[in-house]
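A protein chain is absent from this complex, but the other protein chains hold their places.
Entry: chain A
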Amino acid sequence: MAAPDQIQSNVEESIKGAEEACAEDPASGECVAAWDEVEELSAAASHARDKQKVSDPLETYCKDNPETDECRTYDN
């Protein structure tokens, strides 16, 4: 399952950018910083994916309204 489109295209672009930057000089700061950006965006994409997975409408409603009838839990 892929992340929302905006973030996904960001990851794609950043990878292309990193490959370009490193083609010129693999040891340069630009190359390293570009791959670091890829890592940061990949992490953001993965979090976005996780957020998407967890949207059960009842869960989200009950997080904000735990005292309503549908959301009460009885522990004993």
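Here are a few things to note about the model shown:
Heads up, the rule we're going with is that a residue touches a chain if its C-beta (ideal position, glycine included) is under 8 Å from a C-beta of that chain, and two chains touch if they have at least 3 such contacts; residues count from 1.
The rule is simple: contacts and distances are computed from a predicted model.
The chain not displayed here is annotated in its UniProt record as "Phosphoribulokinase", chosen from "Bms1-type G domain-containing protein", "Glutamyl-tRNA(Gln) amidotransferase subunit C, mitochondrial", "Phosphoribulokinase" or "Cullin family profile domain-containing protein".
For chain A, the residues in touch with the chain missing from this view are 1-3, 7-8, 11-13, 15-16, 18-19, 22, 28-40, 42-47, 49-50, 63.
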